[in-house]
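Attaching a single structure in structure tokens format; questions to follow.
Note that one protein chain is taken out, while the other chains of the complex remain in position.
What follows is subunit A.
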Amino acid sequence: MTSLDPVSAVNLTNCDRELIHIPGSVQAHGFLLVFARSAEDRLIVVQASENAAEWLRVSLNQIIGGSCANLLGEQLSSELRAEFHSRPDSRSSHYLRSMQLASGEQVELITHSLGERLVVEFERAEEHVSPARLNKTIVNVVAQLETIHDIGELARTITAEIHALTGFDRVLLYSFDEEGHGTVVAENNGGKLPGMLHLHFPATDIPKQARHLYLLNRLRIIPDVDYEPSPLIAADGSDEPLDMTYCVLRSVSPVHREYMRNMGTAASMSFSVVVEGKLWGMISCHHATPLSVPYVVRSGCDVLTRIVAAQISAYDRAANFAEAIRLKAVERDLLTYMTLEEKYVDGLTNHPDKVMELARATGAAFVLDDTCLLMGETPNEAGVRLIADWLRNTGRPDLFATDHLSSHLSAAEGFLDTASGLLAISLSQVHRFQILWFRPEMIRTVHWAGEPRKRVSEVGGTIRIDPRHSFEGWSELVRQRSEAWSAVEIEAARDFRNAMLFIVLRRAEELADMAAELEFTNKELEAFSYSVSHDLRAPFRHISGFAELLLIDESDKLTDKGKRYIEKITQSAQFAGVLVDSLLNFSQIARTKLTLRAVEMEPLVREVWDDVVSQEMRGREIEFTCGHLPLVEGDVNLLRQVWRNLLSNAAKYTSKRDLARIEVNAHRDQQQYIFSVRDNGAGFDNRYAHKLFGAFQRLHRIEEFEGTGIGLANVRRIIARHGGQTWAEGKLNAGAVFFFSMPIPENL
């Protein structure tokens, strides 16, 4: 006989790293044997729980290495061999049968296989419902559950039925949220233990590896928290520690047992609710005193739980589909609006309600370069820009969702009431092009079952996690968080982004086409002006010419009235010629290429002024001042036209003054220069100031001051091509001042 070595139990370390699936011991309400197949196809025990000796009334030496047939009889041995053969590596427990031991005790045999090993667990039989009754109950409950589609009602029904079936005092169903915290959604309570409905359990109550195990093995039971664990014994160095994931007798972590004691629970049993391959929640049963329930009943409860899980799955899927379809409809509406509008942005901004509905948000914002359009309840524009810029600068991906914005961006603490939650999509890497959805803070009171944080203590050099001691209600006010964005809403936002990208792309193509068309139209316009310049001038010249000849050659035959009429004909024809020239000049300004270079405005003004004085202001009293004018970048010929127009106007409108006072100045205003021409002339009614720069707009009668009305329009066009603006102020009979701005040259 080989010497015996206890398979060492694992030391307590950090909870998450505790290897709970290889505890190396079993609970006391049964014993365990691990068989291997020998060369002669006989089942030999390679590991056994220490208490097997007690149960079987033989020594451990006889058990380890002994054959199944010798220990348990030929009958059972062949059954087990058949079992092993038919379900190799089953990795799930299976009820075999009950049997009476030599001692007279009834045990239930539950088996599973793991690779080359057959694990047989012998659980003490309990008096409980008869199989017939159990079957009937289960069939009834299944029929009932299948008709319920409301998750709340489902939860209440299952907890009630399991309570009735198993006799456990308190049966809870709780579901896990995204972070793994559990909320008790239903409870059936006999009254001996405190109620826990709606309480929260922190995620740390069930460490990661426990959750993993609970997915693999959906049932577990601890009939008596104060059991004495019985270690597994193997032959000397022959076997690795047994993976007890699928064992029903698996001994649980001492931390867990302390947790149970702290909760006042002497017995517990639980079932995993697995939906779509994930741990959705758990059904937990607690009893104030030790209690056991036979495997078949537990198995029956597991069946019921699986029905519930299937219902939940179907319900979730249906709800998700319905929601997805609804959101798709919203998306489709928005896309339709955008394609109908000339500026697709209007399709969004004209339907703010729909935009917000797409993500079920209370506020939304549309950011495109410098444009920022707000809808619903949002932070102010500066705040929205701050958030949008942060998203861009931190290299956020195309889609970003959070229900706790202030945890990412501390500045968002100023916008909790509008933007605690943010869902954002970005449509361009290069430009500012984003859509943001906001949700307000949703202050919730979470009732934790006890203070949720685990305490850490040091015991004998190793760090120990203390399970929670108190389960008294502990309320936490959850702040700075909004309602979370559902997976469906996030998908809808992502879909919408893709659709928008498509629209934007198509618009860009349309614009390119339009630009090409515009180019073509421009060329046609050029050809048109060319013929105008020839074809229109000629008839006016002829009218004027022959009218003059009439006056010159036939004046003796004309009356005074006749001569007057001819004068009018001549003047009109000449004026028409001037108009044609002005028009052509005006259109040419838009067509001409700008030849940009450094232009000193001061000498240019003086040069133009000299011309104006000599050509238009002979014999007049003039006071002209010109301040220091800066250097700009521009087309000198066009700028000359600007000054010519403005100074000529000043000269013209001061013609009725004894002394014409004209001032030219410039000053700097942030990123631009502002030039001004001030005169003390006839001025204009400031109410019509906005009409001044329109083509052919005049604010005075033609008898008062001649002119085509196109000069200022020229000025506006030229300055606009240089990136500046034009405006004016005036007062009737009290002079006027004309302004234009030009950008400050960057590198001259």
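One rule holds for everything that comes next: a contact is a pair of C-beta atoms (placed from the backbone, for glycine too) under 8 Å apart; a residue touches a chain by one contact, two chains touch by 3 or more; residues count from 1.
Heads up, the rule we're going with is that contacts and distances are computed from a predicted model.
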item: Name of the absent chain as recorded in UniProt (options "Response regulator", "ABC-2 family transporter", "SCP-2 sterol transfer family protein" or "Amidohydrolase family protein"); value: "Response regulator"
item: Selected residue (touches chain absent from view) among A:126, A:398 or A:581; value: A:581
item: Residue of A:548, A:611 or A:663 touching the missing chain in the full complex; value: A:548
item: Options A:573, A:677 or A:736, residue touching the unrepresented chain; value: A:573
item: Touching residue (missing chain; options A:168, A:201 or A:540); value: A:540
item: Residues belonging to subunit A that touch the chain removed from view; value: 530, 533-534, 537-538, 540-542, 544-549, 570, 573-574, 576-578, 581, 584
